[in-house]
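One structure coming up, written as structure tokens, with questions to follow.
Left out: one protein chain. Kept in place: all the others.
The letters A, B and C name the chains in turn, as written, and every chain counts its residues from 1.
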Amino acid sequence: MSSPFELTRNITIGQYLVRNSIIHKLDPRFKLASFAILLVGIAICDSYIGNLIGLFLSIYLFHLASIPVSYGVSGLKPAIPFMIIIGLMQLFLYKEMSPDNVIYWQLGFLEVSSASIKIVIISVLRFMQIIFLSSILTLSTSTTEITRGLERLLSPLQKVKFPVHAFSLIITIAIRFVPTFAMEMEKMMKAQASRGAEFGTGAWWQIIKRTTEMFPLIIPLFNVALARGEDLILAMEARCYTPGSSRTVYTQYKANGNDYVALLVSVGIVFVLVFIPYPW
Amino acid sequence: MNQPILSVKDLTYVYMKSTPLEHQALLGVNMEITEGEIVAIIGHTGCGKSTLIQHFNGIHFPQTGHVMINGMDLTKPKLDVKSLRRQVGLVFQNPEDQLFEKLVGDDIAYGPFKMKLPLEEVRERVKWAMEMVGLPFDEMKDRATFALSGGQKRKVALAGVLALRPKILVLDEPTAGLDPKSRRELLEKIKKLNQEEGITVIFVSHNMEEVAYLADRIYVMAGGKEVCHGTPEEIFTNPEIILQHRIGTPETVRTLHRLHEEGYAVNTGRFRVEDASTEIRKLLPE
Amino acid sequence: MVERGLTVRKIVIAGVLGAIAILLGVTRIGYIPVPTPAGNATIMHIPVIIGAIMEGWGVGMIIGLIFGVSSFLNATVVLFKDPLVAILPRLLIGVFAYITYVGLKNFNQYVAIGMAGFVGSLSNTILVMTMAVVQNYLVPGAAIAVVLTQGIPEAIVSVIVTLAVVTTWKKLGPSGKQKSKIS
Partner (left out) sequence: MANEPLLQVEDVSYSYKINSKETLQVLTDVSFSVQKGEYVAIIGHNGSGKSTLSKLLNGILVPEKGQVRVKNLLTSDRTQIKEIRRTVGMVFQHPDNQIVATIVEDDIAFGLENIGVPHDEMDARITGALEAVGMSEYRYRPPHHLSGGQKQRVAIAGILAMQPECLVLDEATSMLDSYGRDDVLAIMRKLHENGMTIITVTHHMNEVIEADRVIVIAEGKIAMVGSPREIFMRQQELESLHLDVPDCSRIAKVLHQEVSSFNATAMNPEEIVSEVKRLTHVNQEESKS
């Protein structure tokens, strides 16, 4: 019998898998940039062939990263019911006014046309690629690296007074405290349960009752978080942190050949996906 | 009437079973506690003591082995968890974090209200619980919880558990982080609950002065098992156990052990300041 | 005391509330079981609203971004695998909540906080649904139905939670001579 209180088990932020692959070793700046470029390509590409190529390439990336494809597939599974619903809606409700759109079936405002079939299939393919790509990114890059990479990528924005470092510091703090709060929450759930707490007992329409029933968890969670925040403010000030003042940087990345290759290949793939006029 | 109120037999527990993070927390614990006792459970961080005490009120259930509490078998599938939790009150570490009602009285009344008791009875229980922990009922019940000091908040949290009227009170590090004054007050209240109300107390602690002050018996845990148990005097006189399990000892005991090492004949288990003084006095010339 | 830009306080509050937004998203605590088409009302956007009330729209926007990205990364529904639906609308929750709060706070603190909770929550639903229509996931009729059946209960939940958390933290507390239930 497993305990209902093992919260930490369900936390999947930072699913980082330690491997020694080419993908893992990429400079996070370049990895993030390549990821972004590929996403844009996938979002624009609306041909069957282009999307199939994209799907094939994203599966190949798992191989490159020495990560079993099953990790990506498991990300797809929970989405299937919703995909079916959305797919059906698009299938019957999507309308397009174009001369070569063939309508196969029609009933009232419902219609199935060549355009609606295409949009369903393309959406499914696109969705799979996006899931696979983001899985590879999060499985091969630690959250720390993602944050650092993001900070460096955004650093040109400093010129227009965008507080890049403060921004990445916020994200770092958020990621840093998720496991802490999760443990806190776990303790809180146990403690309130021992005092007889029950959740979701009111009649289904009693919104207020059902909400206030969660108070024993929600209120302490926010209180503890904000109280910790107060402490952290002092600790950061005591360590000479002043927002906006100049600072040096500890982790420095140096891009090597592989990184540039990765970027170029990504641009190449986008070109292949978007600019080649495929027949379908 | 020598039936133990709580008994643990060959209890094992594995966290996150069948995941990569699997972690064996308990490897066959045995324990017997008699009604009216105060028992301390001590041991290094990660020895399994928190996991063990969370079995006592149905937060965890035995994976293998048995836990019997006041005649209830925790391995039975149709266990009435609610009734178990009324018999065993569990106070977690830093329990003041769990206060959520704006008013002291409301927070303490949370448990009794959840038991669907009539208002009159709830009030009686809150009043009793507050007085047991040393919070005057009339003066404190309408106070705002967030305006209290750390020590007072902890008393409110303890009262919130006491209001369930448990037979057994289980506390995880009850005085951690309190200042000496609040610490002493809280320890006195716990002792009073045991002596006047007959509540069986089980507590986990790192503070050996506190263990020496409260406990009738000590269980020492290490690596997911109980390694020995006995009265404080028995445990503190045993230098092997102390060394092997890195049990911190009260300063009094440390002094007596030092004297013992120097070849003086002293009883090393005399942990109270007065007793230790008497013990040393015997060595000195008239 | 008006301090410009991001102070240490703003950075830290945004960080810890962002952590709560992530935590609520990856565990079940973020869902309150009340009757809606989804089967529950989410409170994941409430840290955004609270951040905006406490530290202004900028902080609200950043927590909104964290919430959005986290819901994008954790999305199991295709709708939220689209950053335009998952992230963009979330940036504005805090802005709406903040404007509401500032507009009403001189009238009455409690009303201001409650309304900020309501407006912030409803803007979340409306903006997400708008983007869903724009991006062709839903037809306008379905989106309006969702706003009414999911958005309204969520907004009510949001009012209750926001009020409770903010008044506790700001120590607005029991106004005057409130008595406990057992008196």
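The rule is short, and it goes like this: a residue touches a chain if its C-beta (ideal position, glycine included) is under 8 Å from a C-beta of that chain, and two chains touch if they have at least 3 such contacts.
Treat the numbers as computed from the prediction; the structure is a model and nothing was measured.
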Shown chains touched by the chain that is not drawn here: A, B
Residue among A:Leu137, A:Leu169 or A:Leu273 touching the omitted chain: A:Leu169
Option from B:Ser7, B:Gln24, B:Asn70 or B:Ser182 whose C-beta touches the chain left out: B:Ser182
Missing-chain contacts mapped onto chain B: 44-45, 149-151, 176-177, 179-182, 206-209, 246, 248, 250-252, 254-255, 258-259, 262, 264, 273-274, 276-277, 280-281, 283-285
Touch list for chain A against the chain that is not drawn: 143-144, 147, 169, 172-173, 175-176, 179-180, 183, 228, 231-232, 234-242, 245-252
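One rule holds for everything that comes next: only the chains that are shown with their structure count from here on.
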Inter-chain pair with the most contacting C-beta pairs: A-C
Centre-to-centre distance between chain B and chain A (centres being mean Cα positions), rounded to whole Å: 44
Whole-Å gap separating chain A and chain C, where each centre is the average of the chain's CA atoms: 20
Residues within chain B bordering two or more other chains: 146
Shared-contact residues (touching 2 or more other chains) in chain A: 215, 219, 223
Chain B residues within the chain A interface of the complex: 15-17, 19, 21, 54, 57, 59-61, 63, 82, 85-86, 89-90, 92-93, 95, 97-100, 110-111, 114-115, 146, 160-161, 164
Contacting residues of chain B [partner chain C, same complex]: 102-106, 109, 113, 119, 122-123, 126, 141-142, 144, 146-147
Touching residues (chain side chain C, partner chain A) in the complex: 5-9, 11-23, 26-29, 32-35, 41, 43, 47, 50, 62, 66, 70, 73-79, 81, 136-139, 142, 153, 156-157, 160-161, 164-165, 168-169
